[in-house]
Every structure is written in C-alpha cells, then in structure tokens.
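With one protein chain withheld, the remaining protein chains of the complex are depicted in position.
Per-chain residue numbering starts at 1, and chain names A, B and C are given in the order in which the chains are listed.
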Amino acid sequence: MEFTFTQDQMAFRDSVSRFLMTEAPPELLREVWDTDAGRSPELRRKIAEQGLTGLSVPEAEGGLGLGDIDWALMTQELGYYAIPDSLTDTAYVAAGILAGLPESHAARAQWLPRIVDGSARIAVGHPVNPWVADAHLTDLLLLPHATSAGLELHAVPASAVQVHTERSIDASRRLCSVQWQAGDATRIADEAAGQLLWDEALERGALCVAGQLVGLAQHMLDMTVDYAGQRKQFGKPIGAFQAVKHHLADVFTAIEFAKPVLYRAAAALATKDASTSARIAHAKLVCGEAALLAAHKGIQVHGAMGYTWEVDLQMFMKRAWALNAAWGDRAFHQERLSAALLADKAPLGPGATFH
Amino acid sequence: MEFTFTQDQMAFRDSVSRFLMTEAPPELLREVWDTDAGRSPELRRKIAEQGLTGLSVPEAEGGLGLGDIDWALMTQELGYYAIPDSLTDTAYVAAGILAGLPESHAARAQWLPRIVDGSARIAVGHPVNPWVADAHLTDLLLLPHATSAGLELHAVPASAVQVHTERSIDASRRLCSVQWQAGDATRIADEAAGQLLWDEALERGALCVAGQLVGLAQHMLDMTVDYAGQRKQFGKPIGAFQAVKHHLADVFTAIEFAKPVLYRAAAALATKDASTSARIAHAKLVCGEAALLAAHKGIQVHGAMGYTWEVDLQMFMKRAWALNAAWGDRAFHQERLSAALLADKAPLGPGATFH
Amino acid sequence: MDLRYTPAQQAFRAEVRDWLRANVPQAPFASYDTREGFEQHRQWEAKLSGAGFSSLTWPKDLGGRGSDLIEWLIFEEEYWSMDAPQRVNQNGILLFGPTMMEFGTPEQKARFLPRTARCDDMWAQGWSEPNAGSDMAAISSKAIRDGDHYVVNGQKIWSTRAVFANWLFGLFRSDPNSFRHHGLTYLLVPLDAPGITIRPIRALNGKEAFAEIFFDDVRVPVQNRLGDEGQGWHVAMATAGFERGLLLRSPARYQRTAQKLVQLYRKHQATADRDPGIREAVNRAWMGAEAYTLASYHTVAKLARGVSIGAEASTNKIFWSELDLLLHETALRILGARAELVDDAETHDWLEGFLFAQAGPIYAGSNEIQRNIIAERVLGMPKA
Partner (left out) sequence: MDLRYTPAQQAFRAEVRDWLRANVPQAPFASYDTREGFEQHRQWEAKLSGAGFSSLTWPKDLGGRGSDLIEWLIFEEEYWSMDAPQRVNQNGILLFGPTMMEFGTPEQKARFLPRTARCDDMWAQGWSEPNAGSDMAAISSKAIRDGDHYVVNGQKIWSTRAVFANWLFGLFRSDPNSFRHHGLTYLLVPLDAPGITIRPIRALNGKEAFAEIFFDDVRVPVQNRLGDEGQGWHVAMATAGFERGLLLRSPARYQRTAQKLVQLYRKHQATADRDPGIREAVNRAWMGAEAYTLASYHTVAKLARGVSIGAEASTNKIFWSELDLLLHETALRILGARAELVDDAETHDWLEGFLFAQAGPIYAGSNEIQRNIIAERVLGMPKA
C-alpha cells in the first residue's frame, strides 16, 4: 500500500512543468486566443519532441506506454498552463480509445505512431459533450453512432465532415457541431466493443478535465498569492489582511483535498476498479469546486485588476468556468455519485477506500 | 404604501423589551431549565399584568385586539429573552384559533378572558408538530381529529388526557405525546370550519417561531459583540481581528434581511393574502438561517467559553436549533415555497411583492 | 403598516406602464460599453428624460419629476418588467446631480444640471487611482492653483465608460503637503481639455467598459470647482450615503432576474434536478431577491418617517452583490455544458450577467471593506 508517486514520476512531472513554463507562457495563450485556428503548431511540435504526445501510446507503437496515473500528474500541468484541448483529446483520450482496439487493428498502426510524432490531431465526439472540441483543425474524428445495441465507434477523416464552430467564453476552446455520415468504411468497432471504448473514454475525458481543473486552481492561487504579496492598500500588502489570508487559505485547502481524490480516481481507471465511475465523478466535482473557488477568491483578492482583460487571471478563470461543465456537468456527475452511494450494499464505510 | 411600524407600535415593542430585560433575565431562564415543570407562574402573572397575554384577544373579550403584525414585533422580543413556548402557544396561537370561532361560540367566552388575565394555559396540538408543547401543565388542549373531510377542532380539558413528556435539547421545551379520546363533548368546530382554523394556526405557529428565531439571532449577536469587545487575545480585543469582524457582520446582515421578510409574512397573514403560505415559508426559512448562523458564528467567536454550560450562549443556541424545526422543518417549508414558485402563473417578478 | 398603494401611486404606475409599452424599443441595443451602444442608450435616456422618467427623483425645475422613493420603486418595477434598456446616465443622475444641487453655485447649477438631465453632458467619475483602490483617501493626483486655474497632473482609473463621456467629476489633491482626507478639492473637468489622454481598459467581457485617464498640465478654471478648495472629501462624501446606494441597485432588477431564473429552471427541470442542489439554489435566489425588495421598501418607509439610516448601505452592498452572483451561477448550473457558449440565444444574457456580477463584490468599496464598516461603525468593534 503506497498511495503516492515514485520519484521518477515526480521528476517527470517537474520536467514537464519546467518545459511548459518556458514554452507556453501566458503570452502564448493570448496569441492562441486571438487567432482563428486557435492552436500553435510550433508548441505542438515541441511537445511531441519531449515525448509527451506519446505518453500513453504503447511502447510497441512508439510511445512511452504510461497510463492514467501518469496523466493525473500531466493533466495538472496542462491545466496549470492552460494548454488547449486538442493535445489532451489527441494524446490521452483518443490514444486511449485507439489503444483499446485489438492489437492487430489497422487503425492502431495508422494513427498511434502519428500521435507519438505529433503529426496528427484527433478530435473525439463523445455524446456527453454537445460539441466536438477542435474538430475544425483535426486530421481524424472519432465519432459515435448509436444503434439499439450500443455505440459504434467510427474513425472519420476530417475531409468527410462538415464543421460549424461555436465561440466559448474560454477563447482557447473551439467547439464544433459536426455533420457526418456513418458507414461501413468508417466503423472501427461494433456496438459491443464500441460501447466499452466509449464508456472508458468518458471516464478518461472526465478525469482529464478534473486534472486540468486542479491545475488551473493552483495557477490561480499562485497568481493571487503573488498579487497579494505585492499590492498595497492602507499602507501594507493586502496579504497582511486577515480576510485576504483566509481567502487564500481556503483555496489552498480545497486544492490539497482535491488532489488525492484525483489520484484515487486515476488509479481506479487504470485498474478498471468497480468504483471507477463514482471515483471519477467525485474527482470531477471536487476539482471543479477547487477551480471555481480559486476563481472566485482570485478575482476578489485581485480587486478591479482581476476584472480586466489585460491581467492574465481572466483567461484561467474562464477556462475553469468552461471546463467545469465539460465531459459531464455537475448534474451528470452528482447523479453518478448518488447512484453509487445509494445502491444496495454500496461499499461506503471504513476500509472500502482501497478495496 | 408604508411598509413599517407606527411610532406607537415601536414604543410598545420598546416597553415589552424593557419589561422582559428586567423580569426575564438569563438567570430566570436557568431556573426554568432546572425545574421539572419548567415554567414560572410568577413571570406569567407579570406578563398578564402588562396586558401581553391579551394582545390579540378581541377588545370585546377584554384583550387589546391587536394582530399578527404586532406579534411580529412581540415574538422577536419573546425570542430575544427565550420566553418558553407556553406563552405564545396560549396567547397567540390558541387565542387566534379561539378568536376564529363564531362570536357566539361558548368556548370564546370561557377561555379568551382567562387568556387575558393569565389564569389559563392552552396547549395546541397541530399535526405538523409530532408533539404537543407544554401539555403537561396546561389547562386546556386544542387538538385536531382527522376525518375524511378535514380536521375537526376539539377543546379537551387537561384532566381528560394522558401525557408523556420527552426531553429536548432545549431544556425550556416541554414536548408531550398526548393520548385522548375525541367525542361530541370536546368538538368545537367541524371538519370544514376546523380545517380553516388549523390551516391558519399552522401559519400563525410558523410565523411565531420565525419571529422568535430572529429575536434569538439578535440576542446571540449582541452577546457575541459584547464578548468580542472585552475578550483579549494576542494583546488586543478579538473584535479587532478582521475574521471576527466579518463573522459578526455576516450575522448582522442576515438579521437585517430576515426582518422585512418576517414583517411581510405577518402582513400577509393579517390580510389573508393569497401568498401567505409562501411568505411564511420564506420567513421561517430565513429567520431560521439567521438564527443558525448567529449560533455558529457566536460559538466560533466565543471560543471554548461558548462550548460551556455556564456561559448563557448555549441556552440560546439550543433554543434556536430546536425552534428551527418546530412548526414545520426546513423540508416542509422548502416544499411549500417551491410549490408556490413553480405554480403556473405564479406572481414572481417585479411589482408582485405587495399585490 | 399599510401595504396598499395609494390611488396616486397606482395612477403613477399606470402612467409609467403605458409610456414604457409605447416607447421601449423592440430591438435590443448594442452593449453600452461600445460606442454605438453607448449612443443608442444615451438617446434612449434622453427620451426617458423628456418624459420626466430619467432623473425621476430630481426636483421638477432641475429636469426631474420630484418623485419620492416609493414612486422610484414603482418606476423600477415597471421598467425591469419590460426588459427596458440599461441606464447609461447614472453617474450624472445619482452621483453628480445631488452633489451639484447641494454644493453648486446658482451659476453652476444653471450651467450643468439641465444639460445633465437631458444627457447633453455625460459624466465620468474621477475617484480611483492606481494606488488608491478601496482606500480613496490615498489620492495623489494634483490640482495646483495657478491664478484662475488649477493645473491638474496625475492619473485616474476604473472610470466607467469614460471613453464615451465628455465630462469628469473627481477629487484632486490641491494641497501637495496634505495627507489622507485633507487638502482634496472637487473639480469638474471637460474631457476634451488639452493634456488629457484617455486609455480604455478592457473588462472581463472584452468590452472597453472602463478607462484610465491621464492628466498632463490640464488647466481647469476655478469656476469648475464644486465647494471650497480643500473641502473635496466633504463634498464627495456628503451625498455618498445611503440613498445613493439604494438608487444604484434597484430591487426590481434582481426580482426580474429571479423570475427568469425560475422560468429557466421550470423549462429545464428534468435535467436540472439531476443536480440536487439546483432547486435549493433557485429557491434561495428567489428568496434573496424578494428579501432585498422588502428591505428596500422597509428602508424607504423608515426614511420617509425621518428615521436615520446607518449600516444599510453596507449590508445592501454585500447582499445584492452576493445575490447577483448566486442568480447567475445558478442559471449557468442549469444550462450545464451550454453555459460556456457566448453566442447561444438562451445562454447569452446569463453569461454576460455572470461576468458582470463578478465585479459586484469588488467595486464601490469591496465587500471586505463593507464588513469592516458594519463591524466597526455599527457593532462598535475596535479598528485593527
């Protein structure tokens, strides 16, 4: 029983953090916000060079063969630096779907190596999301087709879809409605296999967003702590006022108690634990709350500065507000959690945490 | 349109407050807690001498002929001094029921003058309350008897009932289960008339508790302000710490915004407004919240002292916790409020407040 | 306690309603934080003014209607019920006007008040400075007397819609050796004066809702001074009290939002109820809007009886700003994944309102400051 990360995992996290601090500063994020396409091919190339796009692609297909537990650290860093959706959708969610296909499946050989080398973007259209993120500049779309027996999985080239893009409050998000035609040529898994893959993709997508939310919360807290230490009012730094201290302490506490929940959820997904859906619902709810609290207290401590476009806080707040309802809104996850708690013989009490 | 009290009403309120400050200090309340019967005949006599027991008894029957709006002030004072239930049940709720009987009804002549002169205690057994308060030392009980057409109203002498008393966390409360036999001799209103009287009694009982809750909140705030001004920690009064200031300000704000809701509810009841049940539910909910908040912040500011039996705060906290679920718990009033808000063509928007 | 409107009040309500029905524009205006939208709103406000509804509580001879606060509450109820446009001349009507009425010379009143009432002049505020946010007494912009003029140098910030205004009122330090509240002077400055630079500040919603204003040797004639030299703090604070705060945020605004929230919940109840907290939040939001309304009517009645009002300005500020957040957060919870869509017809107003609500707990004295005020001035707690 050892519920923490290895030194290698922590070192990897630190190196990712340093890399993104240098390569993906808020100024780059502002550029992304202002462009139409909204993505930086240059950044994606550098990320691929670091091996990050191949994090969970099996070693046989050129990746690092890591899994959900590693992504629980990775997604926090991606959230901290507000890296846009296309990276995680491609390298984590889509890679997970494709790696779930039989080993001989042609789609694996076709796409997994291209995820690793950063040459392909893949958009994922799970039914829980009303729109497909980043469908406007993707190479491939993984899309569901509902039959009475379940959800088929289709791999659709970008050339075969029509895309309409909606604007989000988070200007780094690119939400698309997609028109397409399901057919034998696009189907890569039938209802039975497809349903399992889509179910797992939901958990992975929700976990991915949970990790980013807690990373966003940490970044907003750090920015707010910096501001409170520098900004003076009534002759002293505002961080000397007890009300400001308590705002900051509340955010810190929320983050500290969200992270272990995230890690337990990632471990559940990695081991296909029966409690996975409840644990991921739990993680999504508390990581979202930490992010909303960090935004609320962050703007309160920043005062009018936090209400401006030019102070970076706003970009992180908006991403937190948007992601909080992505891959299942609060209602969706509350309902999943309730179902698990209220089931007959639900394993709830002491000793059930790791069984 | 004048949504406030007259100078006469305010002066009356002030005189009641001064009277109770002198005659019903916390030491008396402690005595009441420690006795079996739990009531002070001496205090009741003095209250009757002030004319307070006859507040809402019609002038023809020897009372002051005032109504719910005056009680909205009066109940706050009774709450502030934590006057036990038998007074309000007798002088407000039971008096209201009896005064709702036809003018020629014998029960009026028999009981209303005795309410005025303080010689009778009357207990009220509304179905919303699982127990009858103060049934152990009452002269008369007003009890419901359900038929398929509604609730009959029965007036039952104390000698005809069997009473078992339960202990409450608020040791000034005396909650009784009552065994009795409905019969022609006890019935004073049939199902049709009785149902109306019981419905109105519910609103009056809930309003009465709401007023007491806001009075309790005010008393707890006052005690806490006194304590914060005197108690020193780290070399200064704890009231100089911003966290303590904000605790106190939150309670003050909750009280200030609960009172007008209470007054509007009282006016609705007095004029038999169609919105009465929603307004009384609203008042009960927010007055209860103000009281719970005052208790929570009160003990926090008092520190360990607030956790002791010997500091008076505990008596007021416990009474607030108990009354918060009397005459309909939060669930009961939330449901009533929801029903009103979600009804078709519910008058909700601007301009509907006084229509 | 008499909760019936008088016949005169009923007639007033009917008049307002008829006029609004006939005049409220059908097509929505552009945002008043854009130049186009500002001009649309200014013209609408001028039209309101022509009917006597703009500066409702001003005396009739100064361009108002002489209404009491009950009439004001009635007007607001009808106005918000109709979803009529945002009001764009509040700086002039609520902040500048009453101060001018109290401290202006007859010449100043004649010169400024009618033009303000008619929206010929639109006013920006000049209070905050980069290093004096909630601590207004830390103002350092200078106005040094030079003959018949003051020479103004310095910088103001967070001036709402100053990009579109043509006049500014504000406080400047006329005694360079003074501290805190002393040595400040209240000046009226035309924004086209030489030496003024206005730099717009984009708000959370991307609109240029504020501006930073730089003064570089701006010469302001002495006759543009309101009140005596060095008495600026007194002038600014005299009318900064409760009534201004009351008028700034009418309860009808929140009642209308609460009504729409209930409607939104009813429409989406099947999906909303999966989140068990939503219905409670809807109840709470409606109760809050109603409580704020009742507290306003209660306060107005007490004011009419001559009762002096103390902490209500601070409790009101805390209450409406937190209510506004609750209203919009609850709506976005109901809307779920759609809540992030900027252009969605159902989402749009809720999302804009949510962004706007973020400012509530911050501006006009942060809620932390308001809580300090309640604890110190009302409850008698010692200063730290």
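The criterion applied here is as follows: a residue touches a chain if its C-beta (ideal position, glycine included) is under 8 Å from a C-beta of that chain, and two chains touch if they have at least 3 such contacts.
Keep in mind that this is a model prediction, so the values were computed, not measured.
Which of the displayed chains are touched by the chain that has been omitted?
Output: missing chain touches A, B, C.
Taking the full complex into account, find the residue in A:A146, A:V225 or A:V311 that is in contact with the omitted chain.
Touching the chain that is not displayed is residue A:V225.
If the hidden chain were put back, which residues of chain A would touch it?
Chain A touches the chain not shown through residues 1-6, 9, 69, 225, 228-229, 236-237, 239-242, 244-246, 248-250, 252-253, 256-261, 263-264, 267, 271, 282, 285-286, 334, 337-338, 341-342, 346, 348-354.
If the missing chain were put back, which residues of chain B would it touch?
129-130, 166-170, 173, 175, 232-234, 241, 243-244, 299-300, 303-304, 306-310, 314, 321-322, 325-326, 329-332, 334-335, 338
Over the whole complex, note the residues of chain C touching the chain we left out.
On the chain C side, contact with the omitted chain comes from 275-280, 283, 384.
The criterion applied here is as follows: only the chains that are shown with their structure count from here on.
So how far apart, in whole Å, are chain A and chain B when each is placed at the average of its C-alpha atoms?
53
Could you tell me the distance, in whole angstrom, between the mean C-alpha positions of chain A and chain C?
Going by mean C-alpha positions, chain A sits 40 Å from chain C.
Give me the residues of chain C that touch two or more other chains.
Within chain C, the residues that touch at least two other chains are 368, 371.
Residues of chain B that touch two or more other chains: which are they?
Correct list: 241-242, 246.
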